[in-house]
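The complex is shown incomplete by one protein chain, all other protein chains being positioned as in the whole.
What follows is chain A.
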Amino acid sequence: MDGIIQMLPAPLRRFSTYIDFAGQSKAEKIFQVIIVIASIIGFVVGYLLQQLWLTFAILGGGFVLANLIVLPCWPYFRKNPINWKPNPVDERPTPAAATKKEGASPNPKKDGKKHK
């Protein structure tokens, strides 16, 4: 997704879809809880009303809800940002390098760790 964003025009390129590690574990717990609860509620409702499509409709609703909560990079998942050590070479960015190539620095030591 970040690769696709880099192909957009310049003002939109600053968006990113990462979430940090603490956010990743929160997201995993959240979607597991949502889907398990949706399965249990779906099973109980379907059993009481004896309609199987209700069970799977409730499960599908739980799936949609989990996707809405977990897929976009909400600020809640970015509360513990990673503190990268500054790259000593990059502390002197040149104007020529910024305009020549789009976002890629001529420095060979960089390996895609910049998420600012």
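We adopt the following convention: a residue touches a chain if its C-beta (ideal position, glycine included) is under 8 Å from a C-beta of that chain, and two chains touch if they have at least 3 such contacts; residues count from 1.
Operating definition for what follows: contacts and distances are computed from a predicted model.
Enquirer: Under which of the names "Vacuolar protein sorting-associated protein 26A", "BolA-like protein 1", "Exocyst subunit Exo70 family protein" or "Signal peptidase complex subunit 3" is the non-displayed chain listed in UniProt?
Expert: UniProt protein name of the non-displayed chain: "Signal peptidase complex subunit 3".
Enquirer: Even though one chain is hidden, which residues of chain A still touch it in the full complex?
Expert: Those residues of chain A that touch the unshown chain are 1-2, 17-19, 24, 27-28, 31-32, 35-36, 38-39, 42-43, 46-47, 50-52, 55-56, 59, 62-63, 66-67, 70-73.
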